[in-house]
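Moving on, here comes chain A:
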Amino acid sequence: MPDAQDLADAEVVYRRPAALTEVQMRYCPGCTHGTAHRLVAEVLEELDLIDRTVIVVTVGCSVYADKYFNVDAVQAAHGRGPAVATGIKRSSPESIVFTYQGDGDLAAIGLSEVIHTAQRGESITVIFINNAVFGMTRGQMAPTTLVGQKTTTTPRGRDPQIAGMPMMVCELLASIAGVAYLARETMIDPKTVRNAKRSIKKAFQAQVDGAGFSLVELISTCPVWWYKRPLEAIAWIREEMLEQYPLQVFVEYEA
Partner candidate 1 sequence: MSKRVMMTGNEAVAEGAIAAGCRYFFGYPITPQNAIPQYMAEHLAEVGGVYLQAESELASINLVYGAAATGAYVMTSSSSPGISLMQEGLSYMLGSELPCVVVNMVRGGPGLGNIGAAQSDYWLATRGAGHGDGRCLTFAPHRVQEMYDWAAEAFPIAQKYRCPVMILGDGLLANMAEPVRLRERQEPPPRDQDWAIGGRRNGRPRRIVNSLWTDVPVMEALNIRIQERFEQAAENETRWEEYGNDDPTFVFAAYGISARICKTVIDRLAEEGIRARLIRPVSLFPFPHKPFAEWAQRVERIVCVELSMGQFVEDVRLAVAGECPVDLIWRTGGVVLTPEEVMARVKELL
Partner candidate 2 sequence: MREEVFMAGTGGQGVVSAGSLLAEMALEQGLEVCYISVYSPEVRGGWVTSTVVIADGEVGSPIVGEVDSLLLFDKRAADEHLGKIRSGGLIVANSSLTGPLTVADAELIEVPATRMAAELGNEQVTNIILLGTYVKARGVLQLSHFEAALKTVLPERHHKHIPLNIEAVNLGAEQVP
């Protein structure tokens, strides 16, 4: 055991980011929400944005994110996060505003809001968690559910004849002129985590620079509703999810 003097002399190499509160997160074991939260929090601290940031919390498993991020927070109705964020940004342009949305919130009920917010080139940032399933409501099909994937509303697997093909959000947004930064990342090993953080940082930097709309899609796990153990979920991302959703930086802007 190190004594007090050892601790005082020790170099801090890892600690809770200042942009996170002390509240214990309530995500399931093996879920990557916690990693995504931490990456966003590190970026907010490193860019010195904590005191001007507002998170727009949306509906899904991250509905309690206002408890975890140590910044001003506004809770939005399901899918309406980008509209709420726009209202904040337009009336308080010096604020840094980001939404944190799952695939149900963003790609199903809120697709119109995110597209039009991007189209207007709103200077806000969207963190988009794609885990191919509705988590909080207990495992229903999302627009991003993979073909053949079993959910509580696709008990025989997603059938494209019935439910169509998975929604490719980044590909959809990539053609929109108002987008300044757009990337798809994941968080399944140190390298992808580092890449994800780099993209999140660029997305927030785009907002700081007033360059336009920025979005980072994070391919995420949901071990519970994928009916897998945490490590199996990581493997399933590598083998299945990334086949459907290849990692890519779609749009970068000139600073």
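If you want to know what made the cut, all candidates are chains of the complex that A comes from, given by their letters.
The rule is short, and it goes like this: a residue touches a chain if its C-beta (ideal position, glycine included) is under 8 Å from a C-beta of that chain, and two chains touch if they have at least 3 such contacts; residues count from 1.
Just so it is clear, the structure is predicted and the values come from calculations on it, not from any experiment.
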Neighbour of chain A by the touch rule, complex-wide, chosen among 1 or 2: 1
Of chain A, residues touching candidate 1 in the complex: 50-54, 56-57, 63, 66, 70-77, 80, 83-92, 94-96, 112-113, 116, 120
